[in-house]
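Scroll down for the structure; my scribbles are underneath it.
A protein chain is absent from this complex, but the other protein chains hold their places.
Our next item is chain A:
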Amino acid sequence: MRRLPQYAALAAYIVFLAFPLIWLLSTALKTPQEMALTEPTWVPREPTLANFTDAFGEQDLVGAAVRSLIVALFSSVITVLISLPASYAMARYRSLLNRVALGWVLVSQVFPFILIIIPLFMILREMDLVNTLPGLVAVHVTFTLPFALWMLQGYVRAVPPELEEAAAVDGASRLRSIASVVAPLLAPGVVATLLFAFISSWNEFMFALVILQNPDVMTLPLTLVRFTGPEGVARLGPLAAASLMATIPSLIFFAIIQRRLKSGLMAGAVKG
């Protein structure tokens, strides 16, 4: 009974978080007439699947989702594979080069990408990567990497060096102590970085817009925008239906991977 306020607050928070999704579902099931009511309804009066049939009938949403999934998976895995050792080096080896590298990582975040999109496009064209998914993966990795590096090196710093020293006292080589002591403790950080990279890539629109031209290689965000017209006018029903479908893979991915997001692994690892 004492926990009632806590549960109420938690319920309110869940409703707050779930609101956009519930609204999306409600809109996706409404007729155009019901969408134009001055008093919006939560539960559609005459639910219809017409928005779903329109959305899936007009656009290759499944194909686009599969391509988005491939790009997001490759981008996130490659980002983590590169940033993991780099972040360890940045966190553990203090040198001028490291400080410069960290500064560069931060500075790289302030560049508006519209400035670099044309040179980047030229480079990709020279490499025959325009209009290809590997080209898009390369760009997504490049742009996710600095923040992923920054994020992961924070996790590495949080692992006390004393743990590695203790392993060394027990005779473990540096590689062994990284593999057996540091890596398991970094699992939550790796998962968080993986999620960040996956969602960034899954949602990314602008680079995909300029790099991918062939309808056969277009990703999901490019397909969703086809339901919008000039000056923000949109076909709300099919757009809501398609957007709902677009959120499902990332929800599933999150549900699978979130179990690894544990905290407190290092509680009590070092005395004092």
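The rule we apply is simple: contacts are C-beta pairs under 8 Å (C-beta built on N, C-alpha and C of every residue); 3 or more make two chains touch, one makes a residue touch a chain; residues count from 1.
Operating definition for what follows: contacts and distances are computed from a predicted model.
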Missing subunit (named according to UniProt) among the choices "Fe-S oxidoreductase", "ATP synthase subunit b", "Sugar ABC transporter substrate-binding protein" or "Cytochrome c oxidase subunit 2": "Sugar ABC transporter substrate-binding protein"
Candidate in contact with the missing chain, chosen from A:Leu133, A:Leu152 or A:Val181: A:Leu133
Residue in contact with the excluded chain [from A:Arg92, A:Arg176 or A:Arg226]: A:Arg226
Absent-chain interface as seen on chain A, which is shown: 32-33, 35-38, 54, 58, 66-67, 70, 74, 114, 117-118, 121-122, 125, 128, 130-135, 137, 205-206, 209-210, 212-217, 225-233, 235, 238
